[in-house]
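The complex appears here without one of its protein chains, the remainder shown in place.
This part shows subunit A:
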Amino acid sequence: MATGTEPQQNAGPRPGGVREGSRAAIAAPHLRTDRWWLAPAGTALGLLAFVVYSTWRAFANADYYAAPYVSPFYSPCLADNCHEMRGGPNIGLFGEWWGLSPALIILIFPLGFRLTCYYYRKAYYRGFWASPPACAVAEPHKKYTGETRFPLILQNIHRYFFYAAVLVALVLSWDTLLGFRDAHYEWGHMGLGTLVFLVNIVLIWAYTLSCHSCRHIVGGRLKHFSRHPVRYRLWGWVGKLNARHMQLAWASLISVALADFYVYLLASGAFTDPRLF
């Protein structure tokens, strides 16, 4: 009986997808009637907009500092050609030989963190690579090996980008603290930019800590939670954040771009930072 539980003779792999010979003869690659294309199209457009904006800003090498604010794209600034930022994240690790935009040095880490993030993987596999474009919608590729081979097997190093992202988030937290100064570096002040940075850093931390690798590291790898009550509690907290990982990924992506754009407007003289006190 076809639906019995006895092992069947394996006739070997056969090529073909949903239109493979033994399956129901349906010519259409899918029969979905809803607007299944909307989510991948929206995702692709959103990501594309960010890529275009961040590429422009990363290569611009200008208008990234308006005391006391430094753009999150340029922090920490690891080359000698950085704008001088008093008390800011200038660490000339790369010396004078680096002639390109200093953003290119540091952005590799948040970029790698987001590229290998489990949510973004879903987003770009669906949105850009159509693998699959949506559930039960046939993908256009003839072969599929997933993350078993180079280069996609490198997605497994996500946890190392997570460690780097924590360090970057610590620096951005310091930048936010520096935002409680005024343009003359006097402490105890706050402007609209400080609020923008505060919102951004909260979202950056929430996104970073909601990471699946973080969830695994704090407790997920354990077999016996009962023997590690503190890690179990941490795992529970990260799990709650993790349930919002997608929303946090988008919110933090938008907030970091907005924070950068705010600094750009200040640095390019479009307006002055409204001071709250």
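By definition in this document, a residue touches a chain if its C-beta (ideal position, glycine included) is under 8 Å from a C-beta of that chain, and two chains touch if they have at least 3 such contacts; residues count from 1.
Keep in mind that, in the parts below, contacts and distances are computed from a predicted model.
The complex includes a chain that is not drawn, and of the options "Urea ABC transporter, permease protein UrtB", "ATP synthase subunit a", "Peptide/nickel transport system ATP-binding protein" or "Fumarate reductase iron-sulfur subunit" the UniProt name matching it is "Fumarate reductase iron-sulfur subunit".
Per the touch definition above, the residue from A:Trp37, A:Phe59, A:Tyr144 or A:Trp187 contacting the chain not shown is A:Tyr144. Although one chain is not displayed, its contacts with subunit A can still be listed: residues 1-5, 7-8, 10, 13-18, 20, 22-26, 30-34, 118, 121-122, 125-126, 131-132, 135-139, 141, 143-148, 152-153, 156-159, 212-213, 215-216, 220-221, 223-226, 232, 242-243.
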